[in-house]
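Quick one: this structure, given as structure tokens, is what I'll be asking you about.
As you look at this complex, bear in mind that one protein chain is not there, while each of the others sits in place.
Chain lettering (A, B and C) follows the sequence in which the chains are written, and residue indices restart at 1 in each chain.
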Amino acid sequence: MTDIDPSRRAALFDVLRTQRIETPSWAYGNSGTRFKVFAQDGVPRNPVEKIEDAAKVHELTGIAPSVALHIPWDRVDDYAALRAHADGVGITLGAINPNVFQEDDYRLGSVCSPDAGVRRKAVDHLLECVAVAEQTGSSVLSLWFADGINYPGQDDLRARQDRLAEALREVYGQMPEGMRMLLEYKFFEPAFYATDIPDWGTSLAHCLELGPAAQVLVDTGHHAPGTNIEFIVAFLLRAGRLGGFHFNSRFYADDDLIAGAADPFQLFRIMHEVAQGGGLDRATGVEFMLDQCHNIEPKIPAMIRSVCNVQEATAKALLVDSAALRAAQAEGDVLGANAVLMDAYNTDVRPLLAELRQDMGIDPDPMAAYHRSGYQQRIVAERVGGNAAGWGA
Amino acid sequence: MTDIDPSRRAALFDVLRTQRIETPSWAYGNSGTRFKVFAQDGVPRNPVEKIEDAAKVHELTGIAPSVALHIPWDRVDDYAALRAHADGVGITLGAINPNVFQEDDYRLGSVCSPDAGVRRKAVDHLLECVAVAEQTGSSVLSLWFADGINYPGQDDLRARQDRLAEALREVYGQMPEGMRMLLEYKFFEPAFYATDIPDWGTSLAHCLELGPAAQVLVDTGHHAPGTNIEFIVAFLLRAGRLGGFHFNSRFYADDDLIAGAADPFQLFRIMHEVAQGGGLDRATGVEFMLDQCHNIEPKIPAMIRSVCNVQEATAKALLVDSAALRAAQAEGDVLGANAVLMDAYNTDVRPLLAELRQDMGIDPDPMAAYHRSGYQQRIVAERVGGNAAGWGA
Amino acid sequence: MTDIDPSRRAALFDVLRTQRIETPSWAYGNSGTRFKVFAQDGVPRNPVEKIEDAAKVHELTGIAPSVALHIPWDRVDDYAALRAHADGVGITLGAINPNVFQEDDYRLGSVCSPDAGVRRKAVDHLLECVAVAEQTGSSVLSLWFADGINYPGQDDLRARQDRLAEALREVYGQMPEGMRMLLEYKFFEPAFYATDIPDWGTSLAHCLELGPAAQVLVDTGHHAPGTNIEFIVAFLLRAGRLGGFHFNSRFYADDDLIAGAADPFQLFRIMHEVAQGGGLDRATGVEFMLDQCHNIEPKIPAMIRSVCNVQEATAKALLVDSAALRAAQAEGDVLGANAVLMDAYNTDVRPLLAELRQDMGIDPDPMAAYHRSGYQQRIVAERVGGNAAGWGA
Partner (left out) sequence: MTDIDPSRRAALFDVLRTQRIETPSWAYGNSGTRFKVFAQDGVPRNPVEKIEDAAKVHELTGIAPSVALHIPWDRVDDYAALRAHADGVGITLGAINPNVFQEDDYRLGSVCSPDAGVRRKAVDHLLECVAVAEQTGSSVLSLWFADGINYPGQDDLRARQDRLAEALREVYGQMPEGMRMLLEYKFFEPAFYATDIPDWGTSLAHCLELGPAAQVLVDTGHHAPGTNIEFIVAFLLRAGRLGGFHFNSRFYADDDLIAGAADPFQLFRIMHEVAQGGGLDRATGVEFMLDQCHNIEPKIPAMIRSVCNVQEATAKALLVDSAALRAAQAEGDVLGANAVLMDAYNTDVRPLLAELRQDMGIDPDPMAAYHRSGYQQRIVAERVGGNAAGWGA
């Protein structure tokens, strides 16, 4: 691997060095399933401590300089102060993620609720998040709705789309110049019969109606079994509507496992389409964000692993010999074209990435460096008392 | 059931009497799986005999007055003569379905093939079908593409979308006033890694680019496991882009079983959304077409059953007490709203439909009437020799 | 429907009158998804109040005379007293369900944990539940294990089977004469890579090793997409190893919706196999239990609906003309045999069940009777303060 041509290696490093992967504040807190949340020691108790953990991940990987916030879990009185604190540890505040699913009012939905008052409340929260984003310097409003229904007939599917469209229009209209709305879809959960934005088609159709600052957010765990995610990625890039990713991985439903843990080949194929479609050029605005739950494993190392997995997939995607690929494709050489792709995938890029990290002045092995750092021991010792952060706070 | 209010029954009958379900010429011929096509006796050997079978289905059900054609399987020298023959037996010629998947040239796709010559050939065939439609008096061009790839890297996903868009544009531009293009999607098969129109989102996005005469065709068997089809139906109706249905049913993949055989409740929910969204008003142009394979069961009775199943689901959908449903939905009465829907579904509409048929002057029991008619014995006796129709002819 | 032959109706009523459907104590408490538990008013705060709710369901349906307990959620100091209380309201205590998934010790599993101490603790709890069952007069120990792993390599799949077998052996050996172990399987959740009893094959293989008092428990929501559950039911009945059901329904994963809500035809097919296989004869010991989560709908009405749905499916199954079915099957008459089944399914059995209830001296419409009863208003008024029951208590 390390026998790669020097000029190619330089070009590769240039791209890899500028890649930005955003970690989510909520993944540093406790999470679990409906059956049990297993509490861990050393978990942050407030946004400041979450940012501290994010900073550690960035320090060790070099490519995770921002953290997504979740409101109200990360609500503070003074966002300017939070931003300044983050700057101080080398972190910027990334996407703002509203929460319109955890109050009793939202039992039947938020922006799609049959109750106008509930819808108003939800939209007001979304608008609050626009304001938060302005204060945190965030340019991305990341919208996921738990809205849906559990039983056939429970509510009118079409009327709910009308309500959804109306809410999105209002929020879109209030976004300042330069802010983007990323609209996430999800196949199911927590709604079990119909979800109001169940697939990328629904999300795209709403984005097209809203305008160019509305784009689709692809959470890699939110699809029906067997869905070809890289097709969606390629399609949305072609349409100029790929807003970004929530990376995680799954074997079954929305398992929220470490990105690349369940199907590393799929992650590679996704990154291949991103690379082919120009999405690694930061000007296209494709956001690479993680959205995971580390239910039984320690959170910071899991985040480091996730960042590295996305990076490895990216490196492999960049190793694809595009000219050879295009030639084989043009000839209809099925096996030859597939072989070009597999050659890149089968390459062990870990030595290359170790070199990249050394070039970037960081430890070649982020996981080992974390274990050596004593950080885990320190937070376990220090973060005693208070309320450990979790999905509810 | 028969204690339904007379004025309501009259309104119901008015809708049911005007429902139109189109049967596909190819379902009268032999079909099977890749493992085996079991030949049946009495199968038609040409389009005229297929039309004869379709006429029988219409005679007995009263609501199946048209037949979809598949070109080249139903290619004839003189379409005007075929049309006249059909008229003579009370049948109109319906949707024209091109075939761009059964020649060796199409190994790597048709309109998405990397080979420009193959694409030209495919588009020419589509244009031929536009011309056929003009001769048969068909207003619907029903497009399904087997295009896709079997291996990652085999071809460029995005380039294939470009080719697809270009081909559709050319054909769309050649359609006469009043003709509609119905663009079908399919999750997988025969392509096993990526299909070029795998879902309704892809189909809708292309239709939006093409113009108002392009609409989405929903084949009920073409979705990922767990997909909520009625949501798609409601969404497309709201967007004015539901072109119609290819009904059939499935437990696993694209099983092509008798409509309503696998999940009659799903068929009811679909028809409920159609009814709620105005799709039973024939002015909306929603086409109700069957697309099935009767691999092991006799074809004409299977078709009668299918027509009746769609009709029963429609009748149940019309029995939904919309006012009560809306009231319960507005109150957030989850169980109450669901109960309104289930009341209609749990009703046995067969006596009602028997009365409807008597009103229409046909036998109240189409299946019994078929068995009594001697038609099956006659075709078995008469259709000897020649090549039985199948997917290849 | 009500024109059914009197002697056949009597036979039907005899079976329906003796059917027993067990409701679960935990479904009367609050439940939700990992995203949110929506609290409801009037929810019971202890086992006594849960039993009171179960008694109400039985009073109105006439066929739900027992309630399953979950330990420790329903742990009391004096089980004899609890049993006496239940007797007093006409309820018997049914299956005992141990909980070995909600303590921090169980992060890596219970009986399959790599930690011998954790395994010991889990087995001790199972043995405690055997003792509880003896005190409550329960003859069924219902075992579900959340055990599994989230990441490939996390633990040794085979070693976990060894540990599982050892634990089951010990518990099985401690069961008194007349007690049965019902071993549940689940496709996934909360484990996301591998579950230690993921399917009926695994459960059956362990049961075969244990002995005749070990049987498979089929939770209708615990299968891979597309799984034919009635096949499993038929197979297990044939093998004498169908212990019973946990009924609920699903569109996606383990949604825990009201039984029959998602696919009433499937529930009918299951009951058809039960009926054909002799499982409605109470001597076979097939337990009909509900296991649901009423996240957004009121719990008691949802339970009434569930009991009625199972009863309706049973009634339809009993209406199948078995002689006609066998005759058509023997002749290879595909459509005819299917039609016999569908005739029963399409029948509206609600009038028949209303008559049955009148025969049994209860209200013909249990749901209306509940709403008229004032019970809901009473519990909302009375059950104020204290801790509402939920999955954690």
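One rule holds in what follows: a residue touches a chain if its C-beta (ideal position, glycine included) is under 8 Å from a C-beta of that chain, and two chains touch if they have at least 3 such contacts.
Small disclaimer: the values here were computed from a predicted structure and weren't measured.
Set against the missing chain, the residues B:115, B:170 or B:189 yield one that touches it, B:189.
Touching the missing chain, out of A:84, A:131, A:335 or A:384, is residue A:335.
Among B:46, B:97, B:295 or B:347, only B:295 touches the chain left out of the display. Taking the complete complex into account, residues 1, 225-226, 228, 251-252, 261, 263-265, 296-298, 301-302, 305, 312, 334-335, 338-339, 345-348, 350, 367 of subunit A touch the chain not shown. Residues of subunit B in contact with the chain left out of this view: 31-36, 38-39, 101-102, 104, 106-108, 146, 150-152, 187-190, 192-193, 225, 250-253, 255, 257-258, 261-262, 295-297, 391. On the side of subunit C, the interface with the absent chain consists of residues 107-108, 114-115, 150-159, 161-162, 187-188, 193-195, 198-202, 204-205, 208, 223-228, 230-232, 234-235, 237-239, 265, 269, 272-273, 276-277, 325-326, 329-332, 334-335, 337-342, using the contact rule stated above.
The definition used in the following text is that only the chains that are shown with their structure count from here on.
Separation between the centroids of subunit A and subunit C, computed from CA atoms only, is 38 Å. Shown for subunit C are the residues that touch two or more other chains, namely 225, 251-252, 261, 296-297.
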